[in-house]
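For this view, one protein chain was removed and the others were kept in their places.
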């Protein structure tokens, strides 16, 4: 079983929600980044999602985009991320997940990328601009190395498509809470419930809800329909304001 | 015989050139205008050509246009010209000629205009924008009142057209020295001679040369081919510079 | 009827020294114009360079809004963006075949200037364009286009610095340069033979539009045909083939300017008087003493105190109805057509469109075919300043 699933299920077995914080690699700067990761890990999160920078991040909202483009300008690249993770292999309790866009991975070389992920202790990958139809070649490269390609589904994903995604999916399923880009929102649409229930039914791996999440109170309404929460923009803003990740995690623990 | 022809022939009989100065009515101002006319008359000119102002004087060069538009702005109109001339009827030795464009005369009423010319002692009219083809109605109005419609011909007037103009022409024939508008020119085109000779042959009334004339020296080459000279822009510029008409006439006498 | 006259209007009121080139032109109209060579080349140019036939367009949204059927004859789709090119290519080709090297033109909105520059470039001739200093400022995009195509622009600083004065200066230039130069007059006005010559080149508008309308309406004719009237070339082109159709009402739209009492306008047919200007006897805005009054319209191409003599005649005989539209109404039409149909009309043409809007009550259920004489790209600057 993929470590991400294991970690999330550890949480749910304890009656807690799996927690999946997102930070762009190298944010807010190279050293601080690893400190934030350690704090998050110490807070007991299930999966740490690390953003790989891309010049044209079409699925990102303004907060994530700005933070990630700053890291890109600072010279953060896939080599740095994978090398540094490799150095720290085994130091994190949480499972590690890389998130990004296809082109940098494609230029890196998907086979090399898959191998290097394994070597770095990365167990999952989210590629925002790969739908089902184009995912075959990537899955083929990742699977031998035990890296899961995490499916993203959302309010407009039909049950049929969910089923196709569910076939040999592993790790967890990322349920996107809104039709839109990442970013904090005050409230989440009611109709999520129905779709979440559908996803719960279709997938036999944990369901994580992401996009627009800033506080656990937003999620009480979805109890039983989701297993984990992903939060990015809220965490980034919090850090940008000079606060620590540990602090941010308090209401979640 | 039209007084204009009489006056020009008086000059030519004395071996001199007929002189036809042009001034816009009311130039440089209402009082001064009559003083200039008196000086010109005293200098022994044959015909005094008085410009009637028009807003759109297409045949005029910049000097005449500017002077005439100033007079127009000062309120000079046909009524003033004809009234003031009437008051002075008989005071001029020179014959009087009005020059202008059709529309003001048309609005004044051509029959009334012809009658008022006679009453004012005017013996000729130049309308710059009436060619042969359109001149019938005007001639018909003028003839009973002894006012001649002076034909204008030029370098591009065919002998045939000259002949048509010559039919029952009276006063004098105005030969336009250039293809262009009024205004002083340093020299006159050589080929005038040939055309002037043609006009001399066709017309049995005096030929006056006009447009671009500023000094008698320009004309020695045309001796025998012309009977009178018309000058406007040069005279206007001279007056604008604060000099008197009498002074201007000196080289001509 | 006297040669060169439309009823009481028209004629050839110009200096004798301009008669030879006018006579030369009249002769060319009799010899060159009907020749097979001219006709073939001209027809090809209209098709292959101008893009004729220009289409007619039904306006579904405005028609619904107003309760009538609105059709547009799309002269704005012509190369260079207005009906003017029909005339400049015609005159340009004629001039070329007459052996002239230079096309001289006046321009108000700049569309005729641009169209003349196009004709000159295409025919490998030189273009000299007279344009009022005021118009140079308010129609800057067209000045840029003319210069780019190699035309010489002469800024006219005299008088009102608009179209009327540009014509004065161009006539003066023609007088001087008549041997090498053809005066490519921009509208169906001026001395004979221009009103006839320009109509000859613009009648293609109604020739096409009449057939196109019938093709799309089971052989029916429109109830009303509308065009704006500056000098009157697009209007006479739009009216010509409809004149014999008695059921078709012909409406010419003059510019009322601001419409404020005491302000200048451009509506000589509405409240002008008979007089003589620019070589023709016609209706003019003038004082009782025959001095020409300054004109005004927000549409530079309509900003003219005179009008082509055939329109004066059509009005006198009652065949044409002439109405006025003011600046604000034209701007409203400009915006309405842009927003509702995606067509940005020239401010000139907007006057014609405004007729349908302002008269919608009496036009209920009728079909109205409007000459969209040009496109409005050139006018965005004027609008920017106002809106």
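By written order: A, B and C. Residues from 1 in each chain.
By definition in this document, a residue touches a chain if its C-beta (ideal position, glycine included) is under 8 Å from a C-beta of that chain, and two chains touch if they have at least 3 such contacts.
Every value quoted in this text rests on a predicted model; they were computed, and no experiment measured them.
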Exercise for review: Taking the whole complex into account, name the chains on display that the unshown chain touches.
Suggested key: A, C
Point to revise | Option from C:129, C:312 or C:344 whose C-beta touches the chain left out | key: C:344
Exercise for review: Could you tell which one of C:19, C:118 or C:153 touches the chain left off the display?
Suggested key: C:118
Revision key, fill the gap. Across A:25, A:67 or A:153, the one contacting the chain not displayed is A:153
Review point. Which residue among A:5, A:148, A:181 or A:218 touches the omitted chain?
Key: A:181
Practice item. List the residues of chain A that touch the chain left out of this view. Key: 53-59, 65, 72, 77-78, 101-108, 128-134, 151-154, 156-158, 161, 165, 176, 178-181
Point to revise | Positions on chain C contacted by the hidden chain, ascending | key: 47-49, 51, 54-58, 60-61, 74, 77-80, 117-122, 124, 141, 144-145, 148-150, 335, 338-344, 377, 380, 383-384
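We take it that only the chains that are shown with their structure count from here on.
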Practice item. Classify the chain contact graph as line, ring, star, complete or other. Key: other
Review point. Chain A to chain B: how many Å between their CA centres?
Key: 98
Review point. When the C-alpha atoms of chain B and chain C are each averaged to a single point, how far apart are the two points in Å?
Key: 37
Check your understanding: So, what's the distance in Å between the C-alpha centres of chain C and chain A?
Key -> 67
Check your understanding: Which residue numbers or ranges of chain A touch two or more of the other chains?
Key -> none
Check your understanding: Which parts of chain C, given as residue numbers and ranges, touch two or more other chains?
Key -> none
